[in-house]
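As you look at this complex, bear in mind that one protein chain is not there, while each of the others sits in place.
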Amino acid sequence: MKTDKLYYGAAYYDEYMPYDRIETDMTMMEKAGMNVIRIAESTWSTWEPQEGQYNFSHLHRMLDTARKHHISVIIGTPTYAIPSWLAKKADDILALNHGGQELYGHRQNMDITHPVYLSYAEKIIRRLMEEVKDEPHVIGFQLDNETKHYDTCSPRAQKMFVDALKKQYPDIRVFNHEFGLDYWSNRIDNWDDFPDIRGTINQSLAGEYAAFQRKLVTDFLAWQAAIVEEYKRPDQFITQNFDYEWHDYSYGLQPEVDQFEAVRSMTVAGCDIYHPGEDDLTGAEITVCGNIARGLLRDNYLVLETEAQGNPGWLPYPGQLRLQAYSHIANGSNSVMYWHWHSIHNAIESYWKGVLSHDLKENETYRDCCVIGNEWKRIGSHLKNLQKTNRIAVIADNRSLTGLRLFPTETNGEYSYNTILRWLCDTLFHMNIEYDMIPADETLFSKYDCILVPALYSASESTLTALNRYVEDGGSLIVTFKSGFSDEHLKIYADTQPHILHKALGIHYDQFTLPHHVSVSYHGIAGTAREWMELVSCDTARSLVHYGHRVWDRYSAVSVNQYGKGHAMYLATLFDEAVLIRLFSEFFDEIGLKEPQKIPVTASYPVVAKQGINEQGHSILYLLNYSHDFQHVYNSADDATELLSGKTICQNEEIQLDPWGVAILEY
Amino acid sequence: MKTDKLYYGAAYYDEYMPYDRIETDMTMMEKAGMNVIRIAESTWSTWEPQEGQYNFSHLHRMLDTARKHHISVIIGTPTYAIPSWLAKKADDILALNHGGQELYGHRQNMDITHPVYLSYAEKIIRRLMEEVKDEPHVIGFQLDNETKHYDTCSPRAQKMFVDALKKQYPDIRVFNHEFGLDYWSNRIDNWDDFPDIRGTINQSLAGEYAAFQRKLVTDFLAWQAAIVEEYKRPDQFITQNFDYEWHDYSYGLQPEVDQFEAVRSMTVAGCDIYHPGEDDLTGAEITVCGNIARGLLRDNYLVLETEAQGNPGWLPYPGQLRLQAYSHIANGSNSVMYWHWHSIHNAIESYWKGVLSHDLKENETYRDCCVIGNEWKRIGSHLKNLQKTNRIAVIADNRSLTGLRLFPTETNGEYSYNTILRWLCDTLFHMNIEYDMIPADETLFSKYDCILVPALYSASESTLTALNRYVEDGGSLIVTFKSGFSDEHLKIYADTQPHILHKALGIHYDQFTLPHHVSVSYHGIAGTAREWMELVSCDTARSLVHYGHRVWDRYSAVSVNQYGKGHAMYLATLFDEAVLIRLFSEFFDEIGLKEPQKIPVTASYPVVAKQGINEQGHSILYLLNYSHDFQHVYNSADDATELLSGKTICQNEEIQLDPWGVAILEY
Partner (left out) sequence: MKTDKLYYGAAYYDEYMPYDRIETDMTMMEKAGMNVIRIAESTWSTWEPQEGQYNFSHLHRMLDTARKHHISVIIGTPTYAIPSWLAKKADDILALNHGGQELYGHRQNMDITHPVYLSYAEKIIRRLMEEVKDEPHVIGFQLDNETKHYDTCSPRAQKMFVDALKKQYPDIRVFNHEFGLDYWSNRIDNWDDFPDIRGTINQSLAGEYAAFQRKLVTDFLAWQAAIVEEYKRPDQFITQNFDYEWHDYSYGLQPEVDQFEAVRSMTVAGCDIYHPGEDDLTGAEITVCGNIARGLLRDNYLVLETEAQGNPGWLPYPGQLRLQAYSHIANGSNSVMYWHWHSIHNAIESYWKGVLSHDLKENETYRDCCVIGNEWKRIGSHLKNLQKTNRIAVIADNRSLTGLRLFPTETNGEYSYNTILRWLCDTLFHMNIEYDMIPADETLFSKYDCILVPALYSASESTLTALNRYVEDGGSLIVTFKSGFSDEHLKIYADTQPHILHKALGIHYDQFTLPHHVSVSYHGIAGTAREWMELVSCDTARSLVHYGHRVWDRYSAVSVNQYGKGHAMYLATLFDEAVLIRLFSEFFDEIGLKEPQKIPVTASYPVVAKQGINEQGHSILYLLNYSHDFQHVYNSADDATELLSGKTICQNEEIQLDPWGVAILEY
């Protein structure tokens, strides 16, 4: 979705305030150049303190004051946290999950299939929509918040699951065969015998249930979208605050939601991205998570939440908050919204700090916001709706992620899939190569010169064949270990591995082990094999790296193959990024993709370059300094305007970047 | 309470003995100079093997034999471990807690609000009192044992909690506001909707429930005290065996009991102190825990339990058992009682060894006891009822402890509060400065020249104002980070931090983070900031230490301020004790408290000096050598008598302390 301006703001909760300060707050926001707030998504019990008793006074206070201060509003439906009275309406309205029955208190622990929950949720959404639909400065709606399935395993949800299987498998014997249920006497020869899924040791069943649970999220969001559609104006958008696998911060693909599916009921993809700060700020999460968000609708997206002060240990150093904001926009976002304006004085997120600290006064972070907001008022029209075109794509696949959760690599546990995905993505990031993130959707492959495939563990034969065809037709493919290993139901393919792909890759293997004391080395750059190693033999491929090991040294760790008009590289183990950078550089060179993204400056990490075309048709180049040191970059292309300073940067002129600094060149 | 002699003895369980040896045991005790046993507190099922069937034969055997051997007896009510038949009386007589329903077996897991439990408990207490009330050598009664609330979350207990809230908050909206329940839709607008507290994510509610649970303990002990009062003679005391936060040993303030409240139904404070041994014996726990016990009634106390051989790894080296015994007495205890006389031949505490090993013969530990007991017979009249007067106090506060359990520092988890408290206390201990431990009770402040305030996270405005006033009036205050942050209900104060205290401290901060790679240094003594760091700006204060960090170096880690007639020091982070010792030394010097406790010898840690006035009006100085090496100390005051040897120590004479040795000077 294109927006009329860059949106800068925060989530706001008048309900949580220790005293009345709404006028003060919005005056401060306006002064900081903020132009949007997100409200209402967490406070159902404020709107409906008792069943059927509504009180929207806080809502209207916020809407009225915002309008006065020229602040747009995104309204969130409040359904992800239920009131205490609703929890009493049914014994099982809170989810039964693998850990047992949830208790009231936490958000996001209801059973989203429960009819009582759904009926009250529909009522509050409609009631809220009635209240806000005529407000001109409401620009859009967020459905629920960070919606998931909360691992619901209620008898109701399990029955829905079995009903779906019944439909899919009219012959129960076919079901038993595909899922391998003869194993350990797990056969189900009568659907009524279906056992509680929580006890299963069959990863095909477990994976299928995980997929079913993700489908519940898709359906739930579509159901909410349909309700909101009844009320919303054509100029208003619908979005969802998609988040990511959590690893103390946003880490990678969200395991509980098929975002590429769920986004179909949205106008615009929204997301929240939380990342390490201070010395650990690198921009990697803003890129990988932002690329997922941009990929969902293949369009600009909204950052609906990101950290201001955030958790202890994330407090922005001078310059960092601004660097982060420009990083989001450089990546294709049309907004930066903090969670949240103010810090909270009670309960579990009291130390997840907003722009303001608990004293609710101006502070360093607020002063940084003022810089950003007022810069955007000045130059935002050059930055918004940045159009990005990348020649490289990375596949992100949830069935494979589930597969690796169930069959992890040696030490990465539930993060196995995203660790491999991040390995590829972060290597590109550190090489200053931008990329798209796509699902394993074969209709998209031909849009790219090169596709990277991290651990596509679960893949249909159709997808694998399409990848082969993609190479045959001239595409370049980079595939890691554990790809093509099992089918859509995690049934391991019973022939040469990697299944089907072995043709394009020109290799095969039939054994694998854990790499202990195994080195890899390429052109003098040495590394260590980790997590998994397949004992690959090259058929038509050329081995670039053999394992450094006294027994396994006859097997290939990295190989390249020409297949049809294209090339394919196989990575049979995980190893140090430095080695991978060297391999990628040569591969991109060989396949004529030497500069997959032509950067018109001499910049290398920690200076990150991000590009696009702005609405005026000009090339925009962001130079983002992810370091504490001054950095110097030379403009190797035409004269350009540095938008922040307004200065002209001539060809070959040096650009100095402050510590954690930013420059934006418009060509 | 003053006692007629020092009491030396052990817990004794004739019931547990593998064969009849009561005469042997008490003969051995008498030979060792032991003069007290504690009995009966664990063996309800022996006294009442079936409902209403009583059998006090073991009790009378013990009483009779003790009398014969001139051994006094403390009777414990046996209510902390219920018989198996009682557990069958009601399904829910064992506590339902955060982990679910308790099973029978463990002690201390009943619901202390259960009327069935209470009714049977009352019966056995009354029955036991009838049996013993006329025994002349019963000197006192211990109520229950190490009483806690066992995290009871039964519907009954939760209803009591809600009833109390209802009374406290006639307007439920005020309750919602104070507890911040709008957050995540947690509002409760009808008391009947109150959810199961175990699910709450609202730390204000969780903290309030924790306080309620502590109140249950206070009430339970008062209820038992009232029953015992009906029977006891005026010369008999009532006590309770208070214990400490457990961290593989007694660590600090007990989180589950408001001991300063609960002690009000007692005649004398009792406690158990278990501490590391062998190479890890330092005396720190005997001091910090003993100071809490002495503070409860601001009087001498009883050590009702401490280790003899104790757990594996605590076996006293030659000299250590004696050093420990004198350390307790030097600290104001009037007793040392071991848990327990004999080791146990079955069940969970078989390896928590008593004076005797499982062979029940004389051993090294017993021989050490003989030395101690017979010394006390000789010189105990000089040692008992030691009167201690300290000019320094440390505040210990349970609401703040709860606050830091719910919002811990970076790595200390549930021990966060006591880690900070111990940081201050152990620094004083290593500086050879004695101190009192007091609650956050403003009526006590003026008794001290200097008050140390570890992380007073939860404090009323009245308390904070009183601390300011204390400084204004000339007191010296040392305050750590995380003080004055939230009110009594863990609602964070919404103005300048530290709330109110910032005036006396002459500083403020509005941001904090985690210290990674942050140094602190003072006069060449270097350390590292840990756990928490507040970014403090000095207003009227003088910064003594700035953070060593390339960004945060403009903020103060340690500052001092003059306010009114007094001085206040603020510690904005946790760091190495060596730095703190230097800071404290100078601070005490500056405020004219250079020698807060004038020690008449030249002793420094590992020689610990402890002082007081004995009943004869003489100064008593203990010199305790917590090391494996000989130590030499010079008597810098008048001639004194070394009580153990009977020798005169002239002014300037050297005193040699054996490894783990003791000297006692009477001036």
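Every chain is named by a letter (A and B) in the order it is written, and numbering of its residues begins at 1.
Heads up, the rule we're going with is that contacts are C-beta pairs under 8 Å (C-beta built on N, C-alpha and C of every residue); 3 or more make two chains touch, one makes a residue touch a chain.
Keep in mind the model is a prediction, meaning the values are calculated, not measured.
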> Looking at A:Asp20, A:Asp196 or A:Asp280, which residue reaches the missing chain?
Replying inline: A:Asp196
>> Of the residues B:Asp92, B:Asp196, B:Asp219 or B:Glu364, I need the one that contacts the missing chain.
In response: B:Glu364
> Which residue from B:Thr3, B:Ser42 or B:Gln254 sits in contact with the chain not drawn here?
Replying inline: B:Ser42
>> For the chain left out of this view, which of A:Leu103, A:Ala222 or A:Ile492 touches it?
In response: A:Ile492
>> List every residue of chain B that touches the chain not included in the displayed model.
In response: 13, 15-16, 18-19, 42-46, 49-50, 78, 81-85, 87-88, 102-107, 278-279, 309, 312-315, 317-318, 343-351, 357-361, 363-365, 628
>> Using the document's contact rule, name the residues of chain A that touch the chain not shown here.
In response: 179-190, 192-196, 198-204, 407, 410, 486, 489-497, 510-514, 516-517, 532, 535, 550-551
